[in-house]
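The complex appears here minus one protein chain, its other protein chains still in place.
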């Protein structure tokens, strides 16, 4: 049940991020809808394809498609307010990746995969939607912005398994802590321009 | 049977569009062949992966591969004539998406999916080949050109289900009408530069 809520919130976050990017590119409403659809379902579709989960999560669950359509319409109507919050793209994108990372890990665990592979699938499913959105809209993929992005997912995913080892029977708490951890790391990284210690400065000095 | 013809014509249309784009980028013949292959099979491959159809349509049907190779060779030989018809890229691309939209809807219906999801799969499978072609060849994805593109697919797909409700037993006629509808809407939109009423002008005035 919590997994469903996590996935739905992840979809809504990615829809909003997709609408914001698509509107920056002045797409028409149906173009916006398609970007919103692909951004929000891309990661989960990749995850289900990799895991061999049949059917793909949105194929038989029309509530996903309706959630996407309604969120898109509402986001277009409220576009002026989204515009004001120009920082909010990062926020929604971050919430989306945090939720999707953990949903991906949970679904991979359900397929009895090794923790390191669960984390890999969690990260792939979290980043894939945003990568497609950015490629289609010809932006520099957000995953390559200097701010700690992949790192947040990897830390959050690792924390999930650390917590699972410590408190094996309290799954919901583990989910919530891991999700918040990813969001907080990423938001702090963006706000304070935290970066991973550069491996390139050294190279510069020495060569 | 009609579905096979539709799919074959869709493949030929996409091959020609792929050859034209690849030749604009001065690829060598094998590079052109690969772009033609990916453009024409990309959408159907995504569709079959999403629907869990096994095997993917071109894996066991060598006629698809031979159709692609022969069409590519003929298109390269007749390149001078294609060049004259520089507008024809839009035409072949349009025929391809129209045919693929309806083929995708039919295959989704065969998998007993909800109409709204059938339309989503129809559109994804119609647009995916062209999107890959444009990304690989570093063009602005045609799906983002101002002219009504996604809109044509959505209207055609919706018309399909409207007609199915009105004349449930005359499938071939429904197919043909829906395909022509998509082609006509898109061609008129390109010719008369029809655009969806902008949602951005208003935003400009008010902010």
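Every chain is named by a letter (A and B) in the order it is written, and numbering of its residues begins at 1.
The rule we apply is simple: a residue touches a chain if its C-beta (ideal position, glycine included) is under 8 Å from a C-beta of that chain, and two chains touch if they have at least 3 such contacts.
Everything numeric here is computed off the predicted structure, so don't read it as measured data.
> Determine which one of B:37, B:100 or B:128 touches the chain that has been left out.
Of all options in B:37, B:100 or B:128, contact with the hidden chain holds for B:37.
> Using the document's definition of touch, tell me which of B:65, B:110 or B:140 contacts the absent chain.
Answer from the full complex: B:65 touches the omitted chain.
> Looking beyond the chains shown, say which of A:120, A:137, A:163 or A:183 touches the absent one.
Answer from the full complex: A:120 touches the omitted chain.
> I'm checking contacts with the chain that's been left out. Which of B:5, B:110 or B:135 qualifies?
If we include the chain that is not displayed, B:135 is the one touching it.
> Among A:16, A:32 or A:50, which one touches the chain that has been omitted from the display?
Within the whole complex, the residue contacting the unshown chain is A:50.
> Over the whole complex, note the residues of subunit A touching the chain we left out.
Residues touching the hidden chain, for subunit A, are 49-52, 113-114, 116-117, 120, 123-124, 127, 131, 135, 140-141, 143-144, 146, 148-151, 154, 195-196, 198-200, 203, 206-207.
> Considering the whole complex, not just the chains shown, which residues of subunit B touch the missing one?
Given the touch definition above, subunit B has residues 23, 25-31, 33-34, 37-38, 45, 49, 54-56, 58-60, 62, 65-66, 76, 79-80, 83, 135-138 touching the missing chain.
Keep this in mind: only the chains that are shown with their structure count from here on.
> Using mean C-alpha positions as chain centres, tell me how far subunit A is from subunit B in Å, no decimals.
It comes to 29 Å between the two C-alpha centres.
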